[in-house]
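Sharing a structure here in structure tokens format.
Removed from the display is one protein chain of the complex; every other protein chain stays in position.
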Amino acid sequence: MGLETLRHHCGVIAVWGAENSAELAFHGLYSLQHRGQEASGIVSTDGTRFFRRHGFGVLSRVFDSPEKLTVLKGHAAIGHNRYSTTGASENSFNIQPLYATLVSGPVAVGHNGNLVNTKKLRRELQENGAIFQSSTDSEIIIHLMARSKEKSFRKKLIDAVQQISGAFSLVMLSDHAIYAARDPHGIRPLCIGINGDSTVIASESCALDLLGYEYVRDVEPGELIVANDKGWESVRFAEKQTTHHCIFELIYFSRPDSRVFGEFVDKSRRKMGKNLALEHPADADIVISVPDSSNTAALGFSRRSELKFELGLIRNHYVGRTFIEPTKAMREMGVKLKFNPVGGVLKDRRVVIVEDSIVRGTTLKKLTKLLRNIGVKEVHIRVSSPPIRFPCYYGMDFPTKEELIAHERTVEEIRDKIEVDSLGYLSVENLLDSVRQGDGIGYCTACFTGDYPIPFESNEFNEVKDRFDD
Amino acid sequence: MGLETLRHHCGVIAVWGAENSAELAFHGLYSLQHRGQEASGIVSTDGTRFFRRHGFGVLSRVFDSPEKLTVLKGHAAIGHNRYSTTGASENSFNIQPLYATLVSGPVAVGHNGNLVNTKKLRRELQENGAIFQSSTDSEIIIHLMARSKEKSFRKKLIDAVQQISGAFSLVMLSDHAIYAARDPHGIRPLCIGINGDSTVIASESCALDLLGYEYVRDVEPGELIVANDKGWESVRFAEKQTTHHCIFELIYFSRPDSRVFGEFVDKSRRKMGKNLALEHPADADIVISVPDSSNTAALGFSRRSELKFELGLIRNHYVGRTFIEPTKAMREMGVKLKFNPVGGVLKDRRVVIVEDSIVRGTTLKKLTKLLRNIGVKEVHIRVSSPPIRFPCYYGMDFPTKEELIAHERTVEEIRDKIEVDSLGYLSVENLLDSVRQGDGIGYCTACFTGDYPIPFESNEFNEVKDRFDD
Amino acid sequence: MGLETLRHHCGVIAVWGAENSAELAFHGLYSLQHRGQEASGIVSTDGTRFFRRHGFGVLSRVFDSPEKLTVLKGHAAIGHNRYSTTGASENSFNIQPLYATLVSGPVAVGHNGNLVNTKKLRRELQENGAIFQSSTDSEIIIHLMARSKEKSFRKKLIDAVQQISGAFSLVMLSDHAIYAARDPHGIRPLCIGINGDSTVIASESCALDLLGYEYVRDVEPGELIVANDKGWESVRFAEKQTTHHCIFELIYFSRPDSRVFGEFVDKSRRKMGKNLALEHPADADIVISVPDSSNTAALGFSRRSELKFELGLIRNHYVGRTFIEPTKAMREMGVKLKFNPVGGVLKDRRVVIVEDSIVRGTTLKKLTKLLRNIGVKEVHIRVSSPPIRFPCYYGMDFPTKEELIAHERTVEEIRDKIEVDSLGYLSVENLLDSVRQGDGIGYCTACFTGDYPIPFESNEFNEVKDRFDD
Partner (left out) sequence: MGLETLRHHCGVIAVWGAENSAELAFHGLYSLQHRGQEASGIVSTDGTRFFRRHGFGVLSRVFDSPEKLTVLKGHAAIGHNRYSTTGASENSFNIQPLYATLVSGPVAVGHNGNLVNTKKLRRELQENGAIFQSSTDSEIIIHLMARSKEKSFRKKLIDAVQQISGAFSLVMLSDHAIYAARDPHGIRPLCIGINGDSTVIASESCALDLLGYEYVRDVEPGELIVANDKGWESVRFAEKQTTHHCIFELIYFSRPDSRVFGEFVDKSRRKMGKNLALEHPADADIVISVPDSSNTAALGFSRRSELKFELGLIRNHYVGRTFIEPTKAMREMGVKLKFNPVGGVLKDRRVVIVEDSIVRGTTLKKLTKLLRNIGVKEVHIRVSSPPIRFPCYYGMDFPTKEELIAHERTVEEIRDKIEVDSLGYLSVENLLDSVRQGDGIGYCTACFTGDYPIPFESNEFNEVKDRFDD
């Protein structure tokens, strides 16, 4: 996947009780930038007024002058890095956090995950007079709160989250508290940090590390956290059940230094690499990773296989996301825009490339060709996850089934298509063996197996066509 | 008023049936720029998608590159120039046209005027689960439509406008038509133009002139116009009654070349000047205007009084609205930033200055001092409207009662305060004598007399505090 | 000319001895905005460092945030509004003031006018190793100073201006003074103002009025002014000779409230209108002007002819210079983008339009057609200057000879071409009769007569092709 650009999930953060809450949210979002680079926004409040700045692009583009941050005053803030579900959409109303005024006062919402009953909810809401300005799930949640017959903000929020189904790790800001809620399956991560009287909620613990907040624990599936000057408080809105954590967070999405689903991510990845070496050994000279996402798995593979770990691909970290449309010249540059193979290391070698996952496989094919051109003798691909064969309805933006290289193909057919000397995928069993287990802990592996833990309306996904260009 | 910066009303435009509808809306807004310079926006549609671009500032700032206009595709568009009710607000959600998705599809709304029952409506809507992102009247209208039990777009719209009270000249865009509605009192202007199969609705006829559309007639008070490929159609949503046209449109707001309330504006202004000369003759050498707003009245005064009309003040049209905060240096420049007196014309003369209206009077006082400094012998002020003594609840943004110079002051006291040699205001009777009369035609003169034609909730005005800074 | 967009000259300003010199320069440039709207810049100094901000477009576009002005620190500043000689050029090096470091220290230069021996000077300089980054005359002046064998800054400057030929009113900034020099013919205006210990030099006196500086006198032809903390000082660099003031400054360029060539501009324009009425009376009902440039002449015409002065055309001051390329829709709008005829005033009337000058005449033809369409009975054009038949080499950017409507056409042929009922031009004699006369005072009327007071190299004009796009 390091080779491919999968649209990530979103990253969320909420801060209560810091003099410079928006600045903390900003830096927290920086450490969560890998979760969404298409837009970002921060809403802060001093308890009276609400301040919002947002825009398309990475944080450094959205907050391109100090003024944009200093206007975000107040002791509380929430922030959001987003990836667009539709990709082409330029409706700025879709940039989160959204905000609106309820009868009880203003509210801002940021949301990570994907709901699966929005089509029905939107229809019902619209039939009852709700108007929509975005195609986000967040706006639905605000409407559900607005229509709740409950009196308190907290109960309205519980009322709303009890009506939605799917994956959600959401943060909210009112004039008197920050809120965080996680779906009963615990699909996306969300964790709590404290620093004195101040509370931070973030998608991953790497944000807490950066901000100097102590990791307390994950927000539990089915739990609502309310934080204000009195500290934070836990409220359950759903009964405990076996979790369905998205295992892709551990394979690829989350940062290796984050603690996700109760464990350091890099530990699981190391184990995946080791299990992969056992399951699919390779007769080769060296092991390389596709930096940086498969570094840890490659190191695990190297350690277990006793093949030397080498730095065979140099990543250009500046390329990132430029505005530049792929011109003819660029298409020819292809994979090289992101990675340059190191001739001295690779020439005349039999090379194992550890990759965390394969989606379309087209880039891998190009890379293989490039490597052969500079004199690599053999290319052996080892993938630290199983073949992706099914769509995700809970927030990962895979391409259509037909575009997935593993769709209706055997591993041998895939190997043939990408023209490598050998190919091995980690089995689902060995993948599950690599991650934390325990009572009540389960994982969603639907993209590999097709077993979906949460039922969804047929054709629900991506149904809301956004008709706005803003 | 040429001397003071009164926040104007808004300007609205709607275009159906032109290849380049957004471009026409853009130019139409240009000719209506005098009605609002604080923000502008255009929404267009090709029947499938809706495109919006908007921002703070005058048109040339909002549409500062050709791309911003070319992305606004489609055969239909509406546009809006706005003045902010609160002045300080920077909530970008308040920039019109607003848009939202109803169950029937997208809708965009632009509104000129001020409703007087919004406090009640907002409260009711919020109690029934409506969420608000702006503090505009337009958002209320959208909510009312969304909640209407009627089936068709048109009937929903009628349902909505029958619930609102106050001044409104509004334009709407759906995927299948443009709509225009005017309140039963006919407070703000709105007129219809055609060019072949294409229809334009605009605040003033000067926009039709520019776009090359033939002026057909005003949208009538209590009338809804629907225009699409079948041409335009009239629907009444309220019974006829005696109108209450805002007479300030004729005194100051509207362009002199526009046909407003069925008459060319400059004709009424000329008559005001003539009546003023009869009512308050002056023993002086020359007559000058405060360019450009009192040009016509000054010419009328000159003609009737047989005093020579001279160009005594040169206006710097480039100054306009700059970002520049008033620094010490600027405050000293004062009125000179806008006007430079022409020494050769004014020195040693007894000068009549015709001004259309006086709000605070502070600038007039400064101007008088400046004129005396360059050698003007006598300063005689003649005002082509009566003293402003009461607030406007229908869309004009006068300062508070206490700031009005005519509040609890006689004309002699005002003269004394601005330190001029003589001062004369046109009487309400002579003002009404200057404008078009006829069966069923009446005018709102509440700001002079305190007689408000539409009842309003006490303390209603400006009650909605916008808590967002965006 | 009010109907046509003639590229103006430039405007220059220099300020010494004010705490907020850049802010004064900024406002001074505002009052000189009519002299150049294509680019502007300010350079200031605190005696140690030099600060520059500049850009394409009008001032409000270049200085679009307060920060751009506050960074311009120091007690001295010069500023420049420019029109581009080539029009299409986007070489930002051409935006004045230019600055460079000489052996003696930094220098900044702003220049109004056109030199006529630059081709030769550039060639000589380049052959001696000078490099050029712009195609401006200013850069030549800096090179001449840099190569001067004189020791002091002042003598270097005198050395330089003695080598250049043509029209120049230039301002300079060093770390120890501001400088202003005017060519021996006095072609372009330049005047001195004082306020306590502070000195301002500006193209027109309207800038002094705005800034609150007292007009002292014009910089004399052949004079260098040096201003610093000791006040200002006069140095002659050329002997007195009969002047050749550009008479077009009085006809059109300068603001009517400015004192130019020793006289208020509006006084000369009034006289032109009166002389025009005597020379070419018209059998008509009313007189209108093309606002605002011919207002004064039209008023003079009205006074002398006893025809009523009316406001027949309303100018849209917001249109100004937008980015918008003329699309089909716009071309059809044509002259209406700038002016809207007032139907009530013009219908069924025989109208005299006083225009200050005619260049191509195409817009006038369109206006005439437009007027006839709304019911004007007769159109009589009266021009307060003679037919333009020759190019200007001293700074006015007329089109090529062939594009001038008066080129090889009689007045009757012109009348025929623009399809008006009658046409009259003011004669050169009556024009000269309208302006200030006196010992040693002469005017350049070359564009009417072809008599050029300063010899120029053949094909010199516009010879320097700028090859840079920046």
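Note that the chains are named A, B and C in the order they appear, and that numbering of residues resets to 1 at the start of each chain.
Everything below uses one rule, namely that a contact is a pair of C-beta atoms (placed from the backbone, for glycine too) under 8 Å apart; a residue touches a chain by one contact, two chains touch by 3 or more.
Computed from a prediction, not measured in an experiment: that's the story for all the values here.
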Partner chains on view for the chain not depicted
A, C
From the list A:17, A:184, A:256 or A:386, pick the residue that touches the absent chain.
A:256
Would you mind spotting which of C:48, C:373 or C:400 touches the chain that isn't drawn?
C:48
Out of C:146, C:216, C:235 or C:432, the sole contact with the unshown chain comes from C:146
Tell me which stretches of chain A touch the chain missing from the display.
20, 23-24, 26-27, 30-31, 33-34, 37, 58-61, 63-66, 69, 206, 209-212, 255-257, 259, 264, 266-267, 292, 295-296, 299, 303, 308-311, 314-320, 322-325, 327-330, 332-333, 336-337, 340-345
Applying the definition given at the start, please give the residues of chain C touching the unseen chain.
48-53, 71, 99-103, 105-106, 123, 126-133, 142-143, 146-148, 467-470
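As a working rule, only the chains that are shown with their structure count from here on.
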Among line, ring, star, complete and other, which one matches the pattern of chain touches?
line
Farthest chain from chain B, going by the mean of C-alpha atoms per chain?
A
Computed distance of Cα centres, chain C from chain B, in Å
35
Between chain A and chain C, tell me the centre distance in angstrom, where each centre is the average of that chain's C-alpha atoms.
61
Give me the residues of chain A that touch two or more other chains.
none
